[in-house]
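In this view, the complex is presented without one of its protein chains, the others remaining in place.
For clarity, chains are labelled A and B in written order, and residue numbers in each chain start from 1.
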Amino acid sequence: MKLLFNRVFDGADEMYAIAEKTLNETVAELGESAPINMPNTGYFLANHYSYLGKRVTTMGELKACFPEVKSWMRHEQRLGDAFKSGFGTVMAAEVIEACKYAKSSEPYGDEYHGHLSDAEVRELGVPLVTGDIPGFVVIIGPAPSDEEAVELIKGYQSRAIFVFLIGGIIDQAKRMNLSMGFPVRVVAVGPEIWCAAHIISFVNRAAMIFGAVQPGDHEAYDHYTFHRIRAFVNAFDPVADIVVACGGGAIAMGFPVITNDTKDMWPVPKSLIIQEDTKNFIETSLEARDIKIKVTKIDIPLAFSAAFEGEIVRRNDTWVDIDGSRMDCFEWVRTLEAHEVEDHSIELIGPDIDSVEPGSRMALSYVLEVAGKNMQSDFEPVIERKFHNFLNCVEGVMHTGQRDIIRMRVSKTAYEAGFRARHIGEVLYAKVKSDFESVVDKCQVKIYTVPEQLKALRAEATKAYDARDARLLSLTDESVGVFYNCILCQSFSPAHVCVVTPERLGLCGAVSWLDAKATNELDPNGPCQVVTKERVVDENIGIWEDVNEAVNQASHGSLQQVTLYSIMVDPMTSCGCFECICGIEPMTNGVVIVNREHAGMTPLGMTFSEMASMTGGGVQTPGFMGHGKQFISSKKFMKAEGGSARIVWMPAALKELVGAKLNKTASELYGVEDFVSKIADETVAEDVDGLAAFLSEHEHPVLNMEPLM
Amino acid sequence: MPFKRTPQQFAASIKEVTIGTGDKAVTLGGENVFPLYSFDAPISNPPKVGVEFSDTGPDRSVPGIAAFYAGADSLGDVAKRACDMPGADFVSLVLESADPNGDDMPIEECVALCREVAEAVSLPLVIQGSKNVEKDAKLFEKVAEALQGKNVLLMSAREDNHKAIAVAAVMAYGQKIGAESSVDINLAKQLNVLVSQLGIGGENVVMNLGTAAAGYGFEYVASTMDRVRGAALAQNDNMLQMPAITPVAGDAWSVKESVAPEEDFPEWGPAEQRGVSMEISTAASVLAAGANAVILRHPDSVAAVSKLVSELM
Partner (left out) sequence: MALKGLDIFKLTPKTNCKECGIPTCMAFAMKVAQGALPIEKCPHMSADALATLGEATAPPMKSVTIGAGDAAYKLGGETVLFRHDKAFISQNLYAVNITPQNADEAIPELLKIDYERISERMYVELINVAYGGDKAAFLETVKKALAAGRTLILEVGDPAAAREALELAKDQKPLLNGANPSNYAEMNALATEFGVVLGLSAPDLDGLYDLTAELEKLGNKNLVLDVGASSIKDAFANAVQIRRAALKDSDRTFGYPSLVNAAKLAPGDLNMQTALASLFTLKYGSIIVMEKMGYAQALPLYGLRQNIYTDPQKPMRVEPGIYPLNGADENALCATTVDFALTYFIVSGEIERSGIPVNLLISDAGGYSVLTAWAAGKLSASSISRFFKETAVDDKIKNRVLIIPGKVAVLKGEIEESLPDWKIVVAPNEAMGIVKFLKDMAS
């Protein structure tokens, strides 16, 4: 039994001894003044240059640095020493390689790649920084078999991961006639473990070129590699101490090591991982280094394009009609733990759509199971709502509805082209992985078609839908930590900013707090930004210093302050897309609400469009405010002025739409039952006199409220 | 009672971006006043005027342009001649042939043309791409590599391809980039934020805030530029403080007013003067709205606009 630290220290000593011997022999042979010119680089011996800040150009200078390399290999039982020894090992390895290059500019000929030129660093660095190459792997071999070696390499290649090979695996690849080289993204670096120095040299030069890290600033290299270079190591059994020492360096740089060696191996979470089944190396590795593979194409036999979004599949052209109005058909997104999800697994449970007669109905449901470090159950409905859009883009597929009222038709042409149930899964998998990249790490789809099973599953899904609805109802402005702003409308209303809170959705009616939150998570620089609410000035009328700052910034200075709950004092502005406008009616001390669809006159003496002309454009107009329909029943609706009890008039159609919820709110806030019946509409009053008469007749609560102004 | 002057001199200023090398290098930006308001405070780097030609050569269907480039046959000769145009501060090559929906010239050939031009010019070089995001991403990476040390400005990096272009051009090969967005202050800002998150500082980025010819929705361009300048100076928004460049020529020389032949509209007179006026009018307007550089084609336009700038400084 040997401790991990001791393996690192022994390995470091071993590397040092080899380096010392090589160095002495080479100095003896070439002399101290012999130059060291690594080919095609302006960064000297890049690892020495990076860690020590020294520009090594001759054998003598290399020798002069050597004691400093030794000083990095302290052997206390401390993590820091193990890491530093790892770096020391890398420098010792570089000494060995430098000696080779001092003797010959092409020590490896065509057999191995060896040193990477600066041009190659830039060429590989650009796609690594941009993410076009999601990461690179260093495989230290040999693998258990030649076949397995090639399978692993090809697995990485197919995921666009760049592959560096060291040791026996190179011979295996050659025996299998695998094509290698920079253009195919598989590079045979060299036969011995000290060739790893070339890879770290590449990493350190990338840090200098792309990260502007200064030579000698060792911590800055660590920081850069940890945050920006998505690399990892696969080391095959047996892993010698000298490899473990190099691995210590890799781990210190933030590159996890995955191995199938179990002897004297001590797993370290996220850093040193034992995966005995080498078939799972790829998935384990990607997860350990947080690498997500981009899905670029959708594997279906039909065209996928927004141009098909409006296509209608008519009854006579229909192969199968998946009809949620008569059968148990539903769609559902749920979040699971990472280990419960196998990425890109698509499972059909039950008969496929080729089991039915053309034109018939069939029950079918699909459950998308996702996992991700940034995934939150609040995003489930946001993802689910996009299904409609995703599936409609498939040529010959029509989708309507959501949750358990979906309806989907697959056309005969689509069926004949080979479209089957599993392709629904392919579409959803590919789109969810790409559109929700930042929150969905893994995703699997289960498609169910057995009626008995569907019944039970539907009950489970309904429970989830209910839980979501309950969660929405339970969200209050007080119960959340932050609000969001939304500046989607600034393209035509430059000064306007919406502040979206759980109890006040965007005035267009389309952006709820959860939507804004999801938008922000998915596109952190996009139109919805976090608005903190820490420095409260007045909670009653809704003033926060941080909200004002956010509004000021997002409106580019046009708007200095807003209140969230008042229409009299600095009311929130409107872009022009508001669903409704409320305006105060001074004679009754109430407010009149009119929705966009209502063309007629209001008791204010203004129509919707007249009110809209002075409320829009990001201008604050005290006494008037644009808002969404669902805001009417919110407990925060003009809370500062007494809340929804102020509503004295609404078009009948709007009363109908929000009535139930508004009655509930009024009952809870004021103990007034059937409040909506006390609100006038166009059928009883279009002027103030008629309105006043109606209110007193129905004992509207506003009659007992304070004057508005 | 004398008139009380209240100059608007801001604490914030536009960042400086230098393109080209040596004593012909030009610096864009640096001012802390609204566009052309040299009466509020001195403007250290007056707006610059660039001369544009395509990789297929200048537009010789316009007599004045043809006359100016007479005898300049190779692209290198054209580039050299462009540098001699009175009023020119820099030149701009448009890689029109690279467009995959057009000639789809292979990247190596484009790079060779860029090399030829870069060798020939004595003024700083601005290279405009094919306007195809995928092609430009690959193209600019290679152009940036080929022109290392020339400090050229590569237009344009857009939201869909900014990563590849910005990383390759600025980080790997030390060039400058133009961040192009389409006439919307928030999109412009978002792109600048994305570029800065790659670790690229404002001294490497020039904004192209979108273009239009006078009469063709130009109010959106003017208001976007007004707002960007307002945010940069009055709000000290450092994600909008990059200098702005506007390639005017492409739009100005493609609208009906500039290209319709005299036969079709006899009362309009010769097309050439119409094109020149459109180019001048659009350029003067974007300068008034905040452009730190404009790109033009016709020698008459270059003369008039550079004279306007020097008169105002």
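FYI, a contact is a pair of C-beta atoms (placed from the backbone, for glycine too) under 8 Å apart; a residue touches a chain by one contact, two chains touch by 3 or more.
Since we're looking at a predicted model, the values are computed, not measured.
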item	value
Given A:160, A:601 or A:705, the one touching the chain that is not displayed	A:601
Full-complex contact with the absent chain, from A:131, A:524, A:623 or A:642	A:623
Omitted-chain contact residue, chosen from B:135, B:150 or B:274	B:274
In chain B, positions touching the absent partner	1-6, 8, 36-39, 101, 131, 213-220, 222-223, 226-227, 230, 254-257, 265, 267-269, 273-274, 276-278, 280-285, 287-289, 300-301, 303-305, 307-308, 311-313
Where the unshown chain meets chain A, residue by residue	306-312, 392, 398, 492-495, 558, 568, 576-577, 583-587, 601, 603-606, 610, 613-614, 616-617, 621-624, 687-688, 709
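Basically, only the chains that are shown with their structure count from here on.
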item	value
Touching residues (chain side chain A, partner chain B) in the complex	119, 122, 125-127, 129-132, 209-212, 487, 490-491, 494, 525-527, 553, 556-557
Complex contacts: residues of chain B adjacent to chain A	141, 145, 163-164, 167-168, 171-173, 184-186, 190, 193-194, 197-199, 223, 227, 230-231, 234-235, 237
